[in-house]
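Below is one structure, written out as structure tokens, with a few remarks after it.
Here the complex is missing a single protein chain, while all its other protein chains stay put.
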Amino acid sequence: MIEIRIHGRGGQGAVIASKILACAFFAEGKFVQSFPKFGVERRGAPVEAFLRYDDKKILLRNNIYTPHHLIVLDHTLIEATNVTSGLQKGGWIIINSSKKPQDFCLPDYRVACVDANELAMKYKLGSRSSPIVNTAILGAFAKATQMLKIDSIVTAVIDEVPIKAEDNAQAAKDAFEQTTI
Amino acid sequence: MKKVLMGNHAASWAVKLADVKMIAAYPITPQTQIVEELSEMCGSGELKAKFLKVESEHSAMASCIAASSAGVRAFTATSANGLALMHELLHWASGARLPLVMVNVNRAMAPGWNIWADQSDSLSQRDTGWLQLYVEDNQEVLDTVLQAYYIAEKVNLPVMVCYDAFFLSHTYEAVDIPEKQAVQDWLPPHARENILNTKDPRAFNGLVMPDVYMEMRYKLQQAHEEAVAVVKEAGESFAKAFDRSYSTIETVYCDDAETVLVTSSSTTSPARLVVEALREKGMKIGLMKVRLFRPFPVDDICQVLSGKKKVVVIDRNISFGKGGIFADEIRGAIANDPQAPIIFGYITGLGGRDITPELVEDIVMEAEKNERPERLALWKGLKS
Amino acid sequence: MRMKASEELITSGHLACQGCGGTMVMRHALRALGDNTVVVIPACCWTIIAGQFPYSSLRVPILHTAFETAGAAASGVRAALDIQGKEDTNVLAFAGDGGTFDIGLQSLSGAAERNEDIIYICYDNEAYMNTGIQRSSATPEMAWTTTTPSTRPKSGPKKNMIQILAAHKAPYCATANVAWPEDLTNKVKKAMTIRGTKFIHVLSPCPPGWKISSEYSIEVARLATHCNVFPIYEVYDGERYHINIQPKNIPVTEYLKAQGRFRHLTDEEIEHIQKRVDYEWKILLQREMTDSYHMNMPA
Partner (left out) sequence: MSDHKPIVYKNCEDVPAVVMSEASMLWNKTGAWRYIKPKYCDKVPPCNQGCPAGNDVENFVRLAEEKKYKEAWLSIKEENPFPRVCGRVCYYPCETACNRGQFDRAVSINALERFIGDYVSTDTKIERLQNDSGKKVAVVGSGPAGLTTAYHLARLGHGVHVYEADEKPGGVLRYGIPEYRLPKKVLDEEIQDIINLGVTIDCNKKVGETIQWEALLDFDAVFVATGAHKSRNVGIENEEAQGVMPGLGFLKKVAQGKKVHLGPRTVVVGGGNTAIDAARTAMRLGSQVTIHYYRSRNEIPAFKEEVDEAQKEGVHFDMLSEPVRVLVDGDKATGIEMRRTRLGDPDESGRRRPVSVEGSEYSVDATTIIIAIGEDTDLEYLPSEIQEERGRVIVDAFGATSRPGVFAGGDMAIANHNVAYAIGSGKAAAIAIDAYLKGSHVSDIVAQTTIGEYGAMSMSHYIEAGRAHAKNRYTKSVVSYNDINLNYFEEQERSKQTKLELSERHQNFKEVHQGLSEDQIQNDAQRCFHCGVCTMCDTCYIYCPDIAIEHKGDAAWGYDINFDYCKGCGICVHECPRNAMMMEDE
């Protein structure tokens, strides 16, 4: 069973990202479980969402404390919060950032970056002040982890995103291409 | 069709499939997405129902009672304080013998404000005459809401489907959504006698004098007793139609078990892992999931537990001054059995505290270690 | 409108007190509504008047419902009827003043805000009569009740329900009085032609509660209007006022002296009530007048 934790800010779509990813894994035949950090979500405040997938039915009914991988929708969270808390060594950290992986000092982990903000702007997803990056970054996740196919991500995005589904899917595809590892 | 759905949306889908005609609801976390989704469904026209956006849970229940009295399938959903606000009307719905279905997403009662999982809200309503089913995962949410209509309309009693806040309500899992036609074939169209009808005008719920009130209450109790079989029948016929089977209780490894772990709702899932692991270690342990709480399936439970050495009950709820409610109910059910086991009642996970496999194992091992419980209410997971 | 007793939608044998005004309200309302009507009754005198199980004193279906739920229950019935294609069936919520002014105000407000297509009649006997004359927020100022003894009578004026409903922009609000049955039936008939929430507030004398002899029931109710204590008017869309019955402007003392519940009043207190009544009446007249300056909201 693999556990993934997504960090974001309220309104960035961390929970949706978690769900889309779950759908993508589900499409690849996995058992999945996706859920937000059970709390009080407020716009702008740091939020977390979780994802489990497995080859058998998932029977855990608790929060994820020691994730295998992280997705970080906003690189400022890395300084602001202890994102790597409980993260298992060698795990991936997929960061939305124009910086390069080596710019982050995360020695125990594998880091991948993609400028999802730029992609969001390119496809006019969200606004400049609050770009919607949750779909694009999933392309980076697929690219970096290779745990699932980009096509699965694209299909899930198209199924799950209610508006601008194609643009979101394209953003994910672009991210897949532009991810730096 | 399988879809990744949050528990709340699984409930919404069931309501849509059941062809519910009237929904009245008021927002409360963690129930809200159920009715948000239903609102979307009504808005888009895929569900042809009236949706009353009432000003309180109390009015939601009042409207549902009224709509059901007027002969249509009605639905509402709530949690915690919302449910408590409905309390009076819960009696009204059962006393009026209405086949209402309500989802209650189990949430802790305030104060302090706590929106997380805790069964105390619905268990506080155990004496209102409603049937109560506690479910474990999102698939069961959908399947049970459908069965709830089946059961309710057979016994003319309201049914409450309960599941844990966030652990199910907000958690996405793959759910197999039955075809609409298949559901319609299995769940007969809503057709009832004794409804508000201007062609045959009757007064409902009027004054009942002492000379017959007791008989009517007796009939209500009778209906509850009969409902146990109906719940089983619903589960069996559902299994035939959809290949997923349900009953009043579910047992795992109980036949030869010396110790039986008893759980309900989402707590059952980690318990399955624990029992599986302990079995592998050679421990004679079984698991009993109690799905039907009202009516309490006394016979089914006693049949499983009679003769066992120990029964360990995990309660994510408490009846203050006594202890865990499932544990207490089981004690009461089996009290007259000469082969009654020793019952360990554990309270844990209140207010959304995680129940991890480690915690469950801890509980089981502690019970295994002690000959008898020190007291009725044993607490696990308190800060030390 | 002449009907045989057997054609009336309310039967004899009901359990109302002698001279009950609330019973007359139901009778007049049903004369207008006809048999294609569902009546929703929360806890109130009518819970009893309708007769105990297994009987009913109405020839239309009744849904007895909890005290505070008339608005919501009527909404539920409306929804269920509509979804079954029975849009032509009238839904009448029939509640007392307690169930309307006090405990049921929330669900009524909800229904009115949603503009449910229901007729809500409050038969106002100005106290909790069914439980034995306790004050409600419909109890008039300085009246005696069992919870406002004459040594400490009800303080503060009666709540203005029509204003509350008018503030909801209910399409039709009206007051009525059992002493003018035709006005009442006409209002119910008018309400039937208007979609949305119709609220009719009917003064309903209660001989035991008002401490009057039963035969004075109508006479005292009539005085209430002629003394301007209970003006009869309509409010359309919460804005346009129309007074239906021109009062004879009789001094309130005539009305008050006719009732035991006001027996304790001193001349000064009566004077105080008179002043308030005059004031309220003037305001009502002004509201009616303002009508001519009223600017309609653009469509």
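So that you can tell them apart, the chains are marked A, B and C in the order they are listed, and the count of residues begins at 1 in each.
The rule is short, and it goes like this: a residue touches a chain if its C-beta (ideal position, glycine included) is under 8 Å from a C-beta of that chain, and two chains touch if they have at least 3 such contacts.
Nothing here was measured: the structure is a model prediction, and the numbers come from that model.
Undergrad: Could you tell me which of the visible chains the hidden chain touches?
TA: B, C
Undergrad: Which candidate, B:2, B:219 or B:322, sits in contact with the chain we can't see?
TA: B:219
Undergrad: Quick one: which of C:105, C:192 or C:218 touches the chain that's been left out?
TA: If we include the chain that is not displayed, C:218 is the one touching it.
Undergrad: Mind listing the chain C residues that contact the chain we can't see here?
TA: 2, 4-5, 8, 10-16, 18-21, 23-24, 27-28, 51, 53-57, 59, 62, 178, 181, 207, 213-219, 222
Undergrad: Counting contacts across the full complex, list the positions on chain B that touch the omitted chain.
TA: Considering the whole complex, chain B reaches the absent chain at 95-97, 156, 194, 202-206, 208, 212, 215-216, 218-220, 223.
By our rule, only the chains that are shown with their structure count from here on.
Undergrad: Looking at chain pairs B-C and A-B, which one is connected by more C-beta pairs in contact?
TA: B-C
Undergrad: Express in whole angstrom the distance between the two chain centres, defined as the mean CA positions of chain A and chain C.
TA: Chain centres of chain A and chain C, defined by C-alpha means, are spaced 61 Å apart.
Undergrad: Using Cα averages as centroids, what's the distance between chain B and chain C in whole Å?
TA: 42
Undergrad: Compute the distance, rounded to whole Å, between the mean C-alpha positions of chain A and chain B.
TA: 35
Undergrad: Given the complex with chain A, which residues does chain B contribute to the contact?
TA: 2, 4, 6, 115-116, 164-167, 170-174, 266-267, 269-270, 272-273, 352, 354-357
Undergrad: Per the contact definition, I'd like the list of chain B residues that touch chain C in the complex.
TA: 21-22, 24, 48-50, 52-56, 58-60, 62-72, 74, 88-89, 92, 196-198, 201-209, 212
Undergrad: Give every residue of chain C touching chain B within the complex, in rising order.
TA: 35-38, 40, 47-48, 50-53, 55-56, 58-66, 68-69, 71-77, 79-84, 89, 106-107, 109-110, 113-114
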